[in-house]
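Of the protein chains in this complex, all but one are displayed in their positions.
Every chain is named by a letter (A and B) in the order it is written, and numbering of its residues begins at 1.
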Amino acid sequence: MNRRRVTVVAAAVGVVAGATGLGLLAMPAGAGPAPVLPDVSAEALVESVLNAKPAAFGGTVDVDNDLGIPAIAGVPQLSDGASNLRIWTDGTGKLRVQLPGGDSERTFVDDGRTAWLWDSADQTVTKLPHGSFERAEPDLGGEPKAAPTDPVTLSRQVVAAIQQYSDVTVDGTARVANRPVYELVLTPKPTEKTVLREVRVAVDSELRVPLRVAVLTNGTDAPAAQVGFSELTVGPQDASLFAFAPPAGAKVTEPEVGEPSAEDKAAAEKVFTEANPQVIGEGWDVVLAARVPRDALAGLAEAQQRGQREGRWSDRGQDADVDVQGLVKQLGKPVSGAWGSGTLITTRVGGVLIADDGRVAAGAVPEQVLVDAIGQVK
Amino acid sequence: MSALVATRAPLGRQLRSELRWILRRPRTVIGLASLCLVPVLAGIGLWFAVDGDGPAGPGLAAIIAGNGLVLPVFTLMLALPLLLPLVGAIWAADGLAGEAQHGTLRGLMISPVGRLRLLGIKAFGVATMTLFAVTLIAFVGAITGVVLFGGEGMLTLSGSTLPIGAALGRIVLTILLVTVQVWGVAAIAMAISACTEHPLVVMAATMAGVIVFAVLGIFSALDWLHPYLITSAWDGLIDVMRDPLPTEALWRGTALAGCYILIGMSLAAMRLATKDN
Partner (left out) sequence: MTTSTSARVEPATAGSTPVLAARTRGLRKVYGRTVAVDRVDLDVPRGAVLGMLGPNGSGKTTTIRMLLGLVRPTEGEVELLGKALPDGVAQALPHVGALVEGPGFHPFLSGRENLRRAAAFEPLLATGDIKQAVEDALERVGLAAAAHRRYRGYSLGMKQRLGLASALLVKRKLIVLDEPTNGLDPAGTREVRKVIADLHEAGSTVVVSSHLLSEIEATCTHVAVLHRGTVVAQGELAELLHADSSSLLVVTPDVDEALNALRAGRISARPIEGGVRVELIGTTAPVVVQALVNAGVAVHEARRHRTGLEDLFARLTEAEESEHNLSAVDTIEEGAR
């Protein structure tokens, strides 16, 4: 072999190595061989999950959606496609969540006394002292019936409730974020009418917390949605992560509590009463139904047009910049029947039926079930 | 005559000569000078934008107010998609195709310079100049940023403020990451450069490739292709402005560029070793 040939061969090896490297980089991270873990029954696994103590950890969560829902500007984590978020907690309630979005980022920090929400896109900080925003939330009613305080009993009840509608199995082991997990699979009983095929929950073998949840629908192998850790460090996290000081130059807003909150609350409760939300069906086929006041959508659209006229709306954040009515019409298909007429939006994991008179029904069920449900809306 | 021994000119002398040659070229000087203008113009533009209501722009521009050390990172992100690949392609084009066009490549080979060594010298020249150009932009950007916007630290996208030391560390990290990406493009340009005698062909082909890659990156129907495109790693470099620093995308992007460098240099070596001059 002369030198020229050696060079050519070496260079060819280099090209192949580079191409192989590209291929390896393009491949999703290899899962590696399934770990060998002691057998565990599905019931025991579910119970242990329900009883798991919160632990300190930090990690990255990959979100992979293929739901067929529209993109929500600025929040890729809720839109179709792959995205990620980063989360840290000290296990005692302090929390930091970062939502990277394109070239901006939203950061949520709860330092135990105050929660902060930072949005780099408009350099704003929203300050939410503890004890303020919980009260501002409308009372959604339907308090759980005298829940037993004993966690073991509670979890047993939950397992029983799940098993009433689902087959719960442990489908071997796997690795998620390089940690050994049990694959817990919840499959709807054959009598269920849901469009979902199964829900797979990867449970950490040690911490007994879910590390990955995947929703699979009928007819496809790829999950319609999957949320799971791609990287996880368990253990005490740097305390500075849970502190937040608003940067100089940022606008800090604090939603006022007290006087206006009572009004808000009243308004919210009024809306809530008018809407009369109800749950129809049970198990996997549960359909949430409500009656949206007729003028609500129109009002929203008006507000938007007003904002556009004043030229300020778009400054308030991109996600508000949505033509709601137009969007509904655009996404759905018109349907009608004995119940009336409206628009049906279907996704891979279920659908939403919006009747022209304001009734709304949503669930992880086929169209017919939604139609049945909307007929029952009072 | 059998007493002839193989001799080579000292490598250091050859590398110095190569750099000197690049720096003496008028277009290099003009190019570097215009690169210096980028952060200045970007800074002035943002300075006017900051005066208005609301954020100065999307992305990094939104946090520029009072945060001058973001300007070098902002400018590098601005220059990475087009300007820096162009600069890298020009140097790679002049390195082999330009020398062939002037007939000087032949002279070097007769000197003799081994063909692989010649490629090494050329790669060194392009790599060093790229690093220099990127550092220059960052340096001018940092000065301009601090003058126009001030800044004792660096506000990250995540809302935390880094102290000056860590801020400079982030700028250096950005310089290195961006440089490696430009190296990836320049390596491919070098492979093209080894195949032609027309520097313009190299520049046009490289820039066309970068633009086509960027366009391919837009179509979500081609998302199976995206992980292979070097341009797809560029948006992710903004991770340097997040805190804590997420390293995964940065490593991935750097490894991707590394694969491009390996492929480009291998192709160039293959072509150069078999080329008739």
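Just so it is clear, a residue touches a chain if its C-beta (ideal position, glycine included) is under 8 Å from a C-beta of that chain, and two chains touch if they have at least 3 such contacts.
Computed from a predicted model, the values in this text were never measured in an experiment.
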Touching residue (missing chain; options A:Arg4, A:His130 or A:Lys251): A:Arg4
Absent-chain interface as seen on chain B, which is shown: 1-2, 4-10, 13-14, 16-17, 20-21, 24-26, 102-114, 274, 276-277
Absent-chain interface as seen on chain A, which is shown: 2-4
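The definition used in the following text is that only the chains that are shown with their structure count from here on.
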Rounded Å distance, chain A centre to chain B centre (Cα mean): 39
Chain B residues within the chain A interface of the complex: 53-55, 58-60, 62-63, 65-67, 77, 115-116, 155, 157-161, 220, 227-228, 235, 238-239, 242, 244, 246, 248, 252, 255-256, 258-263, 265-267, 269-270, 273-274
Residues of chain A that touch chain B when the two form their complex: 4, 7-8, 10-15, 17-19, 21-22, 25-26, 60, 81, 86, 98, 100, 102-105, 107, 116, 118, 120-123, 125, 230-231, 238, 241, 244-250, 315
